[in-house]
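The structure appears below as structure tokens.
Now for chain A:
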Amino acid sequence: MTEILIKNGFVFDPVQGINGDKKDIAIKDGVIVESVSSAAKVIDASGMTVMAGGVDIHSHVAGAKVNVGRNFRPEDKLQAVYEPARGVRHMAGGNSVPTVFKTAYKYADMGYTTVMEAAMPPLYARHTHEEMRDTPIIDQAALPLFGNNWFILEYLKNGEMDNATAYISWLLRSTKGYGIKCVNPGGTEAWAWGLNCMTINDPVPYFEITPKEIVAGLIAANEALHLPHSLHLHGNNLGNPGNYQTTLDTLKIAEGFKPNNTFGRDQVLHHTHIQFHSYGGTTWADFESKGAEVMDYINKNPQLTCDIGFVTLDETTTMTGDGPFEYHLTALNHLKWANTDVEVECGSGIVPYVYSKDIYVCGVQWSIGLEMALLAKDHMRCYLTTDHPNAGPFTRYPRVMKWLMSEKARDEVFASMKSEDKVRDRSTLGGIDRELTLYEIAMMTRAGTAKALGFGGKLGGLVPGMQADVAVYPYNPETESDPEQIEWAFSNAKYLIKSGEVIINDSEIVSNGNKQTYWVDVKTKASTQVEHDLSEMFRKYYTVSERNYEVEEKSFMKNPNVIAIDATL
Partner candidate 1 sequence: MTKLVTDIICPFCGTLCDDIEVEVSDDGKQILKVMNACAIGAEKFLHAQSPDRIVRPRMKQEDGSWKEVTYDEAAQYTAKILCDAKKPLMYGWSSTSCEAQATGHMIAELVGGIVDNTATVCHGPSLIAVHDVGIPSCTLGEVKNRADRVIFWGCNPAHAHPRHMSRYSIFSRGFFTTKGSKSRKVIVVDPRPTDTASVADYHVQVEQGRDYELLDAMRVALQEGPLPETVAGVPKEKIYELARLLKSGRFVTIFFGMGVTHSLGKNHNIDIAIALTSDLNKYTKAAIIPMRGHYNVTGSGQVLGWQFGFPFCVDLSRGFARYNPGESSANDLLMRGEVDASFVIGSDPGSHFPFKSVKKIHDLPSVCIDPHMTPTVAVSKCHVPVALVGIEIGGSCYRMDNVPIESRKVVDPPAGMLTDGEFLELVLAEVKRIKGVAA
Partner candidate 2 sequence: MIYLTKITVNLITGRTIQQGVSMEAGKEKEDYMKSCGIIELDAADIAQLGIWKNSNVRVSSDFGTVVVKAIPTTQGPHPGLAWIPMGPWANMVVDTNTYSTGMPTFKGTRVTVEPAENEKVLSSIDLVLVACGDKE
């Protein structure tokens, strides 16, 4: 296997506390090593920034609803140049919902090597895996949805934790999933009747369990199963003025739980796209930020992590397992609406959205994300996402970095807004002069996310023994002063190495890599009750048979990388 030596770059690796020191990174047999022989291929990174490959903790890039987004928005292909095939690259198009090829190439260009697909409807798991299999370069995994699943609602209502964990284990194995995702707990099941759960105490129709009980039960199950990642939650009441109270109520559910895993993960609850959940006011007229209040709570509670979901002020495509929210959104913006309710399990919706900086609400949403990230005290627990594509396309991450790292860049956006004063008035962002460092950006984009996902010992850093995912950006942290260069450099990695293989050489993608797909196989005590319930549910209420449900590794996964856990010990 080839050896590579990346010489003389400015290295940012929070895992080792390396903060911009000039350091050589050696790679052999796909992993970071202490040193290599003189035969190693040398990459000259002088004057450039070196980081571990990026790890995205939450992005909708593969599966049924993403593809509905692609297929129902031909106009999205006109938002960006449709790139022709060249070299190892396939034709690549789309903007907020790019094709699988474009997804891979754009992540690679940004120096990202691992992406967590944020929501996998179990019945559609095979589709998610087919898309991930066809997405080159990047390593992926997917989080199946549990928060509206009939088995889970029944087991948790009855306090049958052993059955809940046995079922989760079965479903992770059947769908080749990575962890427990929960979207609008109970609310999406209610949406099957056109209803919703707006607070954590609204009972789910028929099942008579509350969102609070669902979240608490899933945290407990997650820790009983020793999973690498924590419960990954999208709480109730997303996107509505005044929802911060629901969010604080939701975050408090995690108090008292302790992490229980061998993967180095410290949190018991990851709340995703927290920006959408930190709204004050009672209507859109008195809408304001409560980002400071929510971030203050997160700062004080080390059992929590969050990603932001930065609004990037673009035209985009919203898509979520939160079916009722998308119906609410189409009623607001009157754009086309797709919805899919999924038997026994979950649901989802899709609506295009234009975040215009001329609309003050969008401006405030933009402020809230940045405000929260700048008020965060520990960026190992607060991550950079756009909830792609909900708050904006992932291709805008470098622009978000620019805003986080430059007050000047933020002021330019403020100044371009039609209602600048009103927007400034509704959040504290204007008064914050903090500018994040590349070290903090590295926490938000790889070190912290890898740790929260349970990849801590393997990804997100440049420690010898870790997987050799390394990005080299044409950015000189000592001399560069123009914030625009941040956006450009972090969109155009000069070199990218994944698992020791050169993917980008001198800014050109030269390999489709050897992508891996992670999944978690957790062993629990057998439950005859769960076996019985599965058999009955498939016989009576599903429309596919039990034998046709499981996603076969050999057909649907490229280089499956199974993480085996024995939860019976």
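Note that in this section contacts are C-beta pairs under 8 Å (C-beta built on N, C-alpha and C of every residue); 3 or more make two chains touch, one makes a residue touch a chain; residues count from 1.
Regarding candidate selection, all candidates are chains of the complex that A comes from, given by their letters.
Predicted model, so just to flag it, every value in this text is computed and none were measured.
Here chain A is shown alone, and of the candidates 1 or 2 it touches 1 within this complex. The touching residues of chain A, counted against candidate 1 in their complex, run 62, 64, 66-68, 70-77, 82-85, 90-91, 93-94, 97-101, 123-124, 126-127, 130-131, 134, 191-194, 206, 327, 330, 335-344, 347, 350-351, 540-545, 547-548, 552, 555-556.
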